[in-house]
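Missing here: one protein chain of the complex. Every other protein chain is in place.
Just so it is clear, A and B label the chains in written order, and each chain counts residues from 1 on its own.
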Amino acid sequence: MSEPPLLAVRHLDAFYGDFQALFDLSVDVQAGEAVAVVGANGAGKSTLLSSIAGLIRTRRDAVTFDGAAIGGTPAHTIAARGIALVPEGRALFPSLTVEENLLIGGQLKRPGYWNLRRVYELFPMLAERAHVPSTALSGGQQQMAAIGRGLMSNPKLLLCDEISLGLAPIVVRDIYVRLPMILAQGTSLMLVEQDVVQALKATQRVYCLQEGRVALAGAAKDLTREAIAAAYFGV
Amino acid sequence: MSVRVAFASRSSHIGMGLCAAALVALAVAPLWGGRDDLQLLSEVYTYVALASLWNLLAGYAGLVSVGQQAYVGLGAYVLFAFAILAGLSPLWAIPLAGIIAAIVAMPVAGLVFRLRGHYFAIGTWIIAEVFRLLASQVSVLGGGSGISLPASLVIAIASSRQWRDFIEYWIALALVVAVLALIVLLLRSRYGLALKAIRDSELAAACNGIDVLRTKVLVYIITAAATAMVGAFIFLQRLRISPDAAFSVNDWTAFVIFITVIGGIGRIEGPIVGTIVFFALRQTLADLDTIYLLTLGVVAILVMLMAPKGIWGLIVESFGWQVFPLERSVILGDRRVVSEQKSGG
Partner (left out) sequence: MIDWINVILQGVLVGGLYAMFAAGLSLIFGVMRLVNIAHGDLIVLAAYVALVTTETLGVGPLTSLAFVVPLMAVIGYALQRLVLNRTLGEDLLPPLLVTFGLSVIIQNGLLAVFTADSRKLQAGDIEVATIRVFEGVYVGLLPLLQFAVAVAVIAALQFVFYRTALGRAFRATADSQSVAQLMGLDNRHVFALAMALSLAVVAIAGVFLAVRANFDPAIGPARLIFGFEAVIIGGLGSLWGTLAGGLVLGVAQAIGAHINPGWQLLAGHMAFLVILAVRPEGLFPKVRL
């Protein structure tokens, strides 16, 4: 571990009003890595991603990215720095077509591999539906569009919030099979998932959150199902 | 152990005591005040009444109307119409104006409640404009230039000018006391609880069985009736009416809104505080009409941006006072367990 991590979250406390959701949380992502964050509902996984992406205010040094402290920076500035969040539930813009959603993802015009043509290459079913309102897509297609939208800004780090949520297993596999291609082009990944099996297969390291704290951390291949179940449910 | 809901608090006991004393002093004002004093006080009372009613609508029912001048004018025209056309004593015409306004408010509500939020506000303004235009078309009441109250009817109130002044003063005082009493009683009733629930969250209120629309319409109609009665009185005192004066946005809405915003929206004491500030400013900035309005506008905007709860709101937050016994507290045995105030109620 000679190089500093791409993303370093240190002693993060996160609040919704008076309610504390995260307690002294520390995780990191190395450049080129895919890291999974698993845990039950309410464990704080989405809160973690929202804090990194700037939707929730944090202490300045709680989040360091690419060597710079970004805690407390507004979300649109963090996006410009190279972190893209694929929000829970897809959150495509209903007033925009599929292609317009992708284009607005590329609003920032950051240089890199990903552009409209290459996103369509990655997800050919989107090309077929380019000018359809985004609300007319199936769940799986929407998820692909949301990921594509995130890629359009050529992020160094892509945060994915529960991409398997509400999707059939075959559709989930269809999406996960493309993640290595994203990694190969230089974008690191942080995947928040309830589907632990899929998450373990796709990533190198895993954090398991329980009630706002890291209950377990380690290499994906080293962790047993029992250990994870224990950390997940807090038994 | 007994459980009960109480409204009063120590500060409201003091406040009500002070109010009672003030009321006595004001009731006998004809003894110590001159003509100018009585007229100034009457103006203060009418603005307190109008602002309190606007506050009830906007601050409690969440209905922001910029068209209450419709009812000020309607009330005034009803009084003049019945006085001139039917020879009805102006004193009877005041409550009649309230009744007619309530009746008119029903179909108006039917129309204007099809709009929501900001659009509702402008809709109320359009209604006021329609009333104004209709009034200008009624030539028997002076059309566009207006008309004066016949001398015979003025004399009918009282034969001497001094007693007319006294009677009009007491009417004004009675009106403002009645309006404030009406509002306090409404807020203490289950309708008041419903209003607060609606204000906090319409969806939650509806889920708890509150008929949101009906409550709002009810408040709208009551406010219209009371506003019309105050409007009838205002123009009775002026002895002359014209569409532009009766339906003036500046006089009956701009000032009223500014008073309430500066004094404190959503609290019954707010309009009273605001009116005092308003008149204090006016005495100092007298004769500078445009600059005065401009200043008011700037102050209102600053208050809205920086202290949205107004002057009284700041006082409540710092000291937790209330003058009128309105905040509900739960008393267990002899201990005050929960108070609405702390939770911003």
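Going forward, a residue touches a chain if its C-beta (ideal position, glycine included) is under 8 Å from a C-beta of that chain, and two chains touch if they have at least 3 such contacts.
This one's a predicted model, so the numbers in the text were calculated from it and none came from an experiment.
Although one chain is not drawn, the whole complex shows that of B:Leu187, B:Met229, B:Ile265 or B:Val323 it is B:Ile265 that touches it. Touching the missing chain, out of B:Ala8, B:Leu40, B:Leu91 or B:Ile126, is residue B:Ile126.
Of the candidate positions A:Ala40, A:Ala69, A:Leu108 or A:Leu183, contact with the unshown chain belongs to A:Leu108.
Remark: the residues of subunit B touching the chain excluded from display are 58, 62, 64, 66, 110-111, 114-115, 117-119, 121-123, 125-126, 129-130, 133-134, 136-137, 249-250, 254, 257-258, 261, 265, 290-291, 293-294, 296-298, 300-301, 304-305, 308.
On the side of subunit A, the interface with the absent chain consists of residues 53-55, 74-76, 79-80, 84-85, 87, 91, 93-96, 100, 103-105, 107-108, 149, 153, using the contact rule stated above.
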